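With one protein chain withheld, the remaining protein chains of the complex are depicted in position.
Read from first to last, the chains carry the letters A and B; within each, the first residue is number 1.
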Amino acid sequence: MFKTWLDGPVAYSFSRSRVAQFAALIAVLMFFGALLAPWIAPHNPFDLASLDLNDSLLPPAWSEQGLVKYVLGTDDQGRDVLSTILYGSRISLLVGFSSVLLAMFLGVGLGLLSGFVGGRLDAIIMRIADVQLSFPAILIALLIDGVARVVFADQGHGEGVAILVLIGSISLANWVSYARTVRGSTLVEKNKEYVQAARVIGVPSIAIMLRHVLPNVTGPVLVIATINIATAIITEATLSFLGVGVPPTTPSLGTMINNGNNFLYSGEWWLVVFPGLALVLLCMSVNLLGDWLRDALNPKLQ
Amino acid sequence: MPSIQNYNNHPVVEAPLLELRHLQVEFPTRKGLLRALDDVSFSIGRGETLGVVGESGAGKSLTGAAIIGLLEPPGRISSGEILLEGRRIDSLPTDAMRSLRGKEIAAIFQDPLTSLNPLFSIGRQLTDTIQTHLPLTYTQARQRAIDLLARTGIPAPELRIEHYPHQFSGGMRQRVVIALALAAEPKLIVADEPTTALDVSIQAQIILLLKQVSRDFGTSIMLITHDMGVIAETADRVAVMYAGRVAEIGPVDAMIHRPKHPYTKGLMASIPSIRAHRERLAQIEGAMPRLGAIPKGCAFNPRCSESFSRCQLERPELQPAGESQAACWALSQ
Partner (left out) sequence: MKPYAVSRSKASAESDGQTLVQAIQVSKRFDVSEPWLNRLIERKPRRYLQAVDQLNLEIKRGETFGLVGESGCGKSTVARLLVGLYACSSGEVRFEGHPLQHIDRIKEKNETSLRRKIQMIFQDPYASLNPRWTVGEIVAEPLKVHRMLDSRASMQERVAVLLAQVGLAASDAERYPHQFSGGQRQRISIARALASEPEFLVCDEPTSALDVSVQAQVLNLMKDLQARRGLTYLFISHNLAVVRHVSDRVGVMYLGRLVEVAPNEDLFDKALHPYTRMLLDAIPDLERTGKDRTPVAGEVPNPLDPPSGCAFHPRCPQAKARCERERPVLSMVDARRQVACFAMTDPAFELDEAR
């Protein structure tokens, strides 16, 4: 199967597109950087013992007061910016991927059910989707997060809970686009003869839905998902920037930018520029990949 | 060129209206260059209806598209000539081709639903076409449009001229498309499967209309279809295509009752007839080769019961065979 995929139009398009290759390279580098952070980061920003306040607010290594030890400089607590970026990307990527996965699961499931069963169930699900779409995603995430804070207040708003709430709220804000696309495709596939043939054979409806229709409606989902990853990461960064995402003790790219913002006008530009650059690179590469994938999968453009 | 006698005995003109000489159409793909039409030559006389038959992939629609100048890129005419009244039209610039299209060559396609613009009334579409090609005022053009609709059998044309395509049934729409094709009095109409999407009873009406048009206006028709029955009733001569080449060409009566090329023979024998209840239909083993895998020599040789050594080596040219011409070595033995 993999071999036929390699011979297929997607791989061919990839080999022809410099942009896609470049974007993939960046994305893969950042991904592995984040994954292997504990091993490749020069310092551990969480290890309070290793922090030295004397080293705080050092500029990047190539400027006058910089030290080679801290390549991109340090923040106000003496944490190495590069290491913090690597560790922070982990949070961003974790939240990004998980929320997309959850949204995909939810959206595809509801869309499939809605399109296949039709009737009232379809109407109900689609009306809920319509209502949800009228709220901006950030607002929904804020709402859920606010509620969660009250609910979990007594358990302490620990890091794990915060991340779970974050993932949940972002996916709840994003499932609709999957549901709508899948519902549309399901409506088309439902009327095709191979589905009717399965009914004539006597295959039960659930089996038809999951084994016949589902594999044929997932095409556009992949494209939406790749583009959604970038949106999810930015949403997380925004929420953290606003102070309602991860707690300030666990830095994500968003909290770094938030924190670094305070120092921008006092001259410590590296605290906001480098995390910002990292965020931009990550999102741009994922977006470009998504764009390329959409064109590569579009049979009319081949 | 031998003079062509059409069955309704119109005066015969020596020079053909349309001539294709060794036409080749190629498509560059990532697997290499595919030759979709390979050395296709035939001609259509004035007032004559030439049927072009073949199965899917034989290249008949492509031939029509090449003539109208509507080949989809990256497909292109790689060699050969298309001549209209002696002038070359295959390498004209886009503007010249556009004015040619509609004025001298018109086209009718299979699906009347997508051939008409759903946003404009048919009167508007007709008058636009007429005024593009003929120096008429709007009132004159509109009158001509009403006349055309009446000629193509649309009842109450003064009323229906204001209607939109969706207000017509399938058969009526195809009549409108024919009226549109006739708007500027073209010399040639290329009709690609004009009756395939229609019911049998409507199909009969459209066939009759095409014949009347050809008679009354003197228009030549290139009728592309896979349905031999339609050809039998409408065409004067028939060209049978196979794998991008012309296998046989000749008068329609000879083609049906005295086919010479083994492929044509097999094709005729495999058509079920309304007259007799046969036990088994004759079938040709195998299938038409894909464009990238056309055999050496004669394209039909792997499936041919009469093939011999020469067929696998040399590609046959069209040779005289009775009243027709066929590309087959077995005939010259």
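Convention: a residue touches a chain if its C-beta (ideal position, glycine included) is under 8 Å from a C-beta of that chain, and two chains touch if they have at least 3 such contacts.
Computed from a prediction, not measured in an experiment: that's the story for all the values here.
Taking the complete complex into account, the chain left out of view touches A, B. Shown as candidates are B:R21, B:K103, B:H163 or B:K211; the residue that touches the absent chain is B:K211.
The omitted chain makes contact with just one of the residues B:A15, B:L70, B:I271 or B:L313: B:I271. Summarising the interface, chain A meets the missing chain with residues 192-194, 196-203, 212, 215-216. By the touch definition given at the top, chain B reaches the unshown chain through residues 7, 55-56, 169-172, 199-205, 207-208, 211, 226-230, 232-233, 236, 252-253, 256, 266-267, 270-275, 277-284, 287-288.
Everything below uses one rule, namely that only the chains that are shown with their structure count from here on.
One inter-chain figure worth recording: chain A and chain B are separated by 55 Å, centre to centre, where each centre is the mean of the chain's CA atoms.
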